[in-house]
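Just passing along the structure, written as structure tokens.
Shown here: the complex without one of its protein chains, the others still in place.
Each chain carries a letter (A and B) given by its place in the written order, and its residues are counted from 1.
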Amino acid sequence: MSSLGFGLITAAVLAIATVGFTMQFAVTNVLNLAYGSIMINSAFVSYYLNIHGLNAWVSLVGGVGTGAVASWALNRFIFTPFQRRNLAPITLVIVALGVDLCGTFGLQAIVGGGYVSFHQSQGQEYHFLGMFLSGLQLVIIGICAVILGLVHWMLKFTRLGKAMRATSANASLARNSGVKTRWVISATWLISGALCGLAGTVFAMNTGVFEATSAQLYIVLLLAAMFLGGPGEPYGAMLGALTIGVATEVSAAYLSPQYKEVVAFLVLLGMLTFRPYGIFGSEKTI
Amino acid sequence: MSVELSQAGQVLRATGLSAGYDGRPFVHEIDVEATPGKVVSIVGPNGSGKSTLLKALVGVVPVLAGHVTVGEDEITNLAPERVARLGVGYVPQIDDVFPPLTVKENLEIGGYLLARHEVSPRIEAVLEYFPRLKGMMTRKAGKLSGGERKMLAMGRVLMLSPSVLVLDEPTANLAPLVATQLLEEYIRGFADHGSTVLLVEQRARAALRISDWTCVLGGGRVVLAGLPQDLEQDPIFVESFLGGATHH
Partner (left out) sequence: MSAYAFYLATIIVYGAVDAMACMALNVEFGFAGISNFGFIIFQSVGAYTAAVLSMPPAATSNGGFQRYVLGWNLPWPLPWIGAALAGGLIALPFVFLVGKRLRGDFAAVGLLVSAVLLNLLVKNYVPFLNGDAGISIVPAPFQSLWNPQALAYQFAYGAVAVVLTILVYFLLRRITESPYGRSLRAMRDNDIVADSLGKDLRQQRATTLVLGGMVAALSGAILVGFISLWAPGAWGYAETIVLFAAIIVGGAGNHKGAVLGAILVPLGFEEITRFLPPVGNPTLVPALEWVAIGLLIIVFLWFRPLGILPERRRILSGQPRVKSRAPAEAPEDGGATIRLGNLDELDMRELLRIGEQPGDDHVVLSVEGLTKSFNGVEVVSDVSFEVRHGRVTGLIGPNGAGKSTVLAMLAGTLSSTSGRIIYEGRDITKMPSHRRAQAGLVRTFQLASEFKKLTVLENLVSAIPRQSGDSFWGSVRGRRHWGVEDRANIARASELLEGFGLSQYADAYAGGLSGGQRRLVEIMRALLAEPKVLLLDEPMAGIHPNLAHRIGDQLTRMAHAGVTIVMVEHELAMMDAYCDPVIVLAEGRVLAEGTMAELRAKSEVVEAYLVG
């Protein structure tokens, strides 16, 4: 039962990360494998603000900003120019891997290989329903839930959110309706980048001690959650993240904890082999 | 119509238009003009460039030579979203709705350029025009039948109160009765209310019936143009559909 608690915190962070990731895929049709490197860079920016005196939650904003700007720049200066050249999708994935290497190891070159952690208190331990969660974790879950709610509100009720969904569904028709798709795509990368930065920072906070390569394998959880819910589907991403987050932690309780990511791997491979359009999708959506 | 769904039309004119992807023209030296209150139709066999021509007019296909104007404004190679801002509404042949969005949301995107308070009344007006959509506001566009989808596609473009309507094979996929109604009631109706209508149609006869002027395309060029009643008598017209004689 305590694993359910761990599952919740994992799922909360994963949900934020996956929603951002899937939005980028929806609007640009690229698997941004550099996402993890932006996450960890955002975490480090936040960390440096923190150790220079800012409260951890305030420095969180720095992380969010870093994620937003870095992601926007990635699309503006790398993905968009490459896409104009009409290359195979696989080429963009390789480019993304190249960026991921630069981002992660560039960071490591600057900050070194040592582990660091935020100056923040874990807070009290809370017990309820058999779950053990620290105050810090409860705050993280709270932030994530609120942000997810905001994302939902934005997508469903704001002009920008509808424009984003329209652009993902049919960019050409959106343009014919007067939507400035270039701006919408930029805005999407800014917002999803902010989610990326947020996810990276709270991921680091929750992990406790982290270093430059800590998020390198996070991409697997992200992909598992995204493909489970269906690529490009924000609501699917939330559901997928919840499932993967809880499943990995619960399985850790029954199997050896070193293997808990195995569940995510197997889900991902299974989805790619049998249903790459997600549980709710259908062949036409790919 | 309770609320004016279309503005007074503007003149849409193409002169010497050549257009195509990758620097290779698919349509050559096209001259065509659509004026307010009139329906101009473009017919011709598949592959003759009809769709490409429309796409070039609204900025989806690059224009390689020639000019396109709407009223006083030059729109040659203008970005599609800016062409829309000038009051040109375009309905493509396929991919004409946003499938994962609801009917209501499709219409809302159609009204993207409107001020916030104008959207609801406009949706009301469009629904008056297409009452069948009223009961489907929360249904996803991808789940609509062919006829319903086309109505939604039309409704989306009407949200803009376009002064020029550019329609690519609006009756494709539709049952004959529905197609006839769409052409004779709605599309002819737009023109009768003052809009400029330019449409591409495969059902050449049906198009002739509602048109004020018709152009026949073949091999990317205009091979014939004139009043529908004249064209129908013209043996070249008949032959260009039945005898393949689009020589020039």
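Note that a contact is a pair of C-beta atoms (placed from the backbone, for glycine too) under 8 Å apart; a residue touches a chain by one contact, two chains touch by 3 or more.
Treat the numbers as computed from the prediction; the structure is a model and nothing was measured.
Touched by the hidden chain within the whole complex are the displayed chains A, B.
Of the listed positions A:L4, A:V61, A:L101 or A:M154, the one in contact with the omitted chain in the full complex is A:L101. Seen from chain B, the chain kept out of the figure touches residues 20, 24-26, 45-47, 93, 142-143, 145-146, 169, 172-173, 175-176, 202-205, 218-220, 238, 241-247.
Touching the omitted chain from chain A are residues 31, 33, 78, 81-82, 87-95, 97-106, 108-109, 112-113, 212, 217, 220, 223, 256, 258-259, 261-262, 265, 268-269, 272-273, 276, 282-284, 286.
Here is the rule we go by: only the chains that are shown with their structure count from here on.
Note on chain placement: the centre of chain A and the centre of chain B lie 42 Å apart, centres being C-alpha means. Taken in their complex, chain A has these residues touching chain B: 159, 162-163, 165-166, 169-170, 172-181.
Of all the residues in chain B, the ones that touch chain A in their complex are 58, 60, 79-81, 83-85, 89-90, 92, 95-101, 105, 108-110, 112-113, 156, 160.
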